[in-house]
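Omission of a single protein chain aside, the complex is shown with its protein chains in their original locations.
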Amino acid sequence: MTMKMAMDTGADALLPGLGDPVIDSQRVFRAVLDAMARPGTLHELPQAVAGSVGAPAPFEAATAAVVLALADQETPVWLDPSADCAAVRQHLRFHCGCPLTGNAAAAVFAVVADPGAMPPLSAFDQGSDEFPDRSTTVIVQVPALTGGAPLELAGPGIRDRVRFAPGGLPAGFRRWVADNHAGFPRGVDLILTSGARLAALPRSTRLEG
Amino acid sequence: MYVAVKGGEKAIDNAHRLMAEERRGDPAVPELGLDQIAEQLGLAVDRVMTEGSVHDRELAALAVKQAQGDLVEAVFLLRAYRTTLPRFGGSEPIDTAAMAIRRRISSAFKDLPGGQVLGPTYDYTHRLLDFTLAAEGTPEPAALAEQPVEAQMPRVADVLGHEGLIERSVEADGPANATAEEPPGDLTRQPLSFPAGRDLRLQNLARGDEGFLLALAYSSQRGYGNTHPFAGEIRMGDVTVEFAPEELGFAVEIGTITVTECQMINQFKGSKDVPPQFTRGYGLTFGQSERKAMAMALVDRSLRAGELGEDAVNPVQDEEFVLAHSDNVEASGFVQHLKLPHYVDFQSELELIRRLRAATPTADRETAE
Partner (left out) sequence: MTSAPGYNFAYLDEQTKRMIRRAILKAVAIPGYQVPFGSREMPLPYGWGTGGIQVTAAVIGPEDRLKVIDQGADDTTNAVSIRRFFARTAGVATTERTAAATVIQTRHRIPETPLSEGQILVYQVPIPEPLRWLEPRETETRKMHALADYGAMHVKLYEDIARFGRIATTYDYPVLVNGRYLMRPSPIPKFDNPKMNMNPALQLFGAGREKRIYAVPPYTPVKSLDFEDHPFEIQSWDQACALCGGTDSFLDEVVTDDRGGRIYVCSDTHHCATRRDAVQEAAE
């Protein structure tokens, strides 16, 4: 199967995946886990991963690494229009074998590379009251994880409060995050990436102020 | 002074060595070969393959040997090995209508196309200990049939199906409102949730403990949820397994396996939507595991009580009860985990009981007397 894909795509230069798929996946996962466990805090991909992972445009290193570490045949992935290009599709199909879906509400992972034009969080799978885990994890690649409109975060994973100011997000973003939390236990979980860094905003996080 | 117990590591190593010695037994007695187990304890191997969910006679024989003949332990060994195997995909459905028959009986019809084929069975042996086996006697050769088994051997349920007397099989027609393309679920990849579809139920039962299914099936025959069963057909023989690799685009034969299939035919008086007809219960196992296949078919049919609008009040009709407790690897592990230390919990209970007794002096005296 791998051979067939390699032949199909052989004409174009295929970018590498994770340098050491076993160990790098573990390292990327730990960065994401740490981010999810401490919402709003910034986490850096290990140097070895950031330096070796192939990132087809418009993906940056952290976006590519997170998808490769977590997605596979069992997880339909939705790409926003800016990411839905031949290079990205080919990269994900080859390295993750994940099915791509055009239906945001059916995606296990969604990747947004153009946050300014992103759909509202309610467009994704919210899970159900019985199975709230069956909801989309939305990966949003932003121009910067600092310097944007500040959000005051509180909730599990946060001792007192955390200030988080990702940039490049649409005006309605703050509202979407508040609504997403209000629907708890249903809701989506966000992983924000930029360059080789990432942070997370799980549904359990509430906005203060 | 008191010194806490230490040396767990050394004790474990020594326990393992002792167990290996016990397994081998008297070294003056020749060691069992895997071929001997596969050939001469074939039914044990079949059971281990079925409940272990791996068709590999040699590995199953190794598991039986390593477990000193403890079949539940052998199933566990095979399952743990299965976890580490890469998955290439799912095979095409096997076609039991095209089986190379070695045994085929029906208790519903006296004769039918292809006839009754008794084949290898203990059914009519008189259960007398055979002392010639103890003396390593050679069995009398079985006479060859005067004519070969007929190639056309339609399944009994299909025969009834032509007349519309039995419900149509989901396998043949596909469920009414599901796309035929939807692949069957796999409970070894996604945990079971309830209600489970019939695909997952059958997978669960096929992996389920034979003793557990046997007892449940038996209970249904004794009034705890009667299903009015007839052994429509039991067939055992060889079927080919085909696999369609994605890069090839068509199916190729990758081997032949022996399976036992049981189709139970059950009376059904009909409901407001469905006319009176026979219904089905289905059992399938690797190798020759007839008791298991029959028990499975009875339990499968019993678990359809809800779907067929029957009262579901007995254990065998309770999907959650049956499917959650059928797996002997899970059951064996959890029952036996009580051997692990529970000092902390017990200490907590001890403290509570003492406190409660101190608070109720009368009860204290009564139990003391």
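Which chain is which? They are A and B, in the order written, and residues in each are numbered from 1.
Throughout what follows, a residue touches a chain if its C-beta (ideal position, glycine included) is under 8 Å from a C-beta of that chain, and two chains touch if they have at least 3 such contacts.
Computed from a prediction, not measured in an experiment: that's the story for all the values here.
Enquirer: Kindly state which of the options A:Gly40, A:Pro115, A:Gly157 or A:Gly195 is in contact with the chain not pictured.
Expert: Missing-chain contact among the listed residues: A:Gly157.
Enquirer: Please give every residue of subunit B in contact with the chain that is not shown.
Expert: 2, 4-9, 11-12, 76, 79-80, 82-84, 86-87, 188-195, 320, 324, 329-330, 332-337, 340-345, 347-352, 355-356, 359
Enquirer: Please give every residue of subunit A in contact with the chain that is not shown.
Expert: Residues of subunit A in touch with the missing chain: 21-23, 25-27, 29-30, 32-34, 36-38, 69-75, 108, 128-133, 135, 137, 155-159, 184-185, 189, 202-204.
Keep in mind that, in the parts below, only the chains that are shown with their structure count from here on.
Enquirer: So the centre of each chain is just the mean of its C-alpha atoms; given that, what is the distance between subunit A and subunit B in Å?
Expert: That pair's centroid distance is 43 Å.
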